[in-house]
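Note that one protein chain is taken out, while the other chains of the complex remain in position.
Showing subunit A:
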Amino acid sequence: MNAPTMRSTSALLYLSGVTVSFDGFKALNNLSLLIEPGEMRAIIGPNGAGKTTMMDVITGKTRPDTGEVVFDGQADLTKLDEASIATLGIGRKFQKPTVFENHTVRDNLLLALAGMRSWYRLLTAAPTKAENERLEEILSIIRMGPQQHMLGARLSHGQKQWLEIGMLLAQNPKLMLVDEPVAGMTDVETETTAQVLREVNKSHSVVVVEHDMSFVRALGVKVTVLHEGSTLAEGSLDQVSADPRVVEVYLGR
């Protein structure tokens, strides 16, 4: 509940005093959060802590009852709809991956690539050199170069998640929100996902929601612990896991 006392204009994302209630139950309770440009932040917390609801507020899917949500120091996200928030540069990966099953990995990325959207230009346009280079870059970040001609339908669960991350990257958002990327993954895949996200973070600000501790450890970034809709602790993973209140939330009760 350590609300930032001073409004930082340098912050990429700024949440302050955000409350969301569903039929009187407060899914988010006076939540504050500050993400710096270029930062990667891991949000952890037990089931029902409000992690997904927080993402919903940022992307405009859910309107907060009270509180401020400011993006890039200027845009008031509580006043915008989902489409305009997406065009502002906030991209989101949902928990359940939905790739285009009848398209190859490369075509999935091509479809997601920022820029070309008009149907009449797409009729005659071939992918440009810049676009192809960008595709190669993304393929190497998500480590799917060898699978680039495989159909979406034939990918494993883990590969679909990486492709989703790649598609998000292709849209080139200023801030990427990634909800539970390693749910259902093997240990090896989890480790790879952490490496992929670290690589993504070289060029993008990222907020990752996850409760897999080994994954969060592998990310090696600042952690925010959410509990009952507000911030319980913040700091490195070692710091927060030493916090008795965090231990109680995760192990106690």
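Following the convention adopted for this analysis, a contact is a pair of C-beta atoms (placed from the backbone, for glycine too) under 8 Å apart; a residue touches a chain by one contact, two chains touch by 3 or more; residues count from 1.
The working rule: contacts and distances are computed from a predicted model.
Visitor: Select, from "Recombination protein RecR", "(2Fe-2S)-binding protein", "Urea ABC transporter permease subunit UrtC" or "DNA mismatch repair protein MutL", the UniProt-recorded name of the complex's unshown chain.
Guide: According to UniProt, the chain not displayed is called "Urea ABC transporter permease subunit UrtC".
Visitor: Which of these touches the unseen chain: A:Ile58, A:Leu77, A:Ala112 or A:Leu139?
Guide: Here the residue in touch with the unshown chain is A:Ala112.
Visitor: Sort through A:Asn30, A:Gln148 or A:Gln171 and give me the one touching the missing partner chain.
Guide: The one listed residue touching the chain not shown is A:Gln171.
Visitor: Which subunit A residues touch the hidden chain?
Guide: 86-87, 98, 100-103, 107, 110-112, 116-120, 122-127, 167, 171
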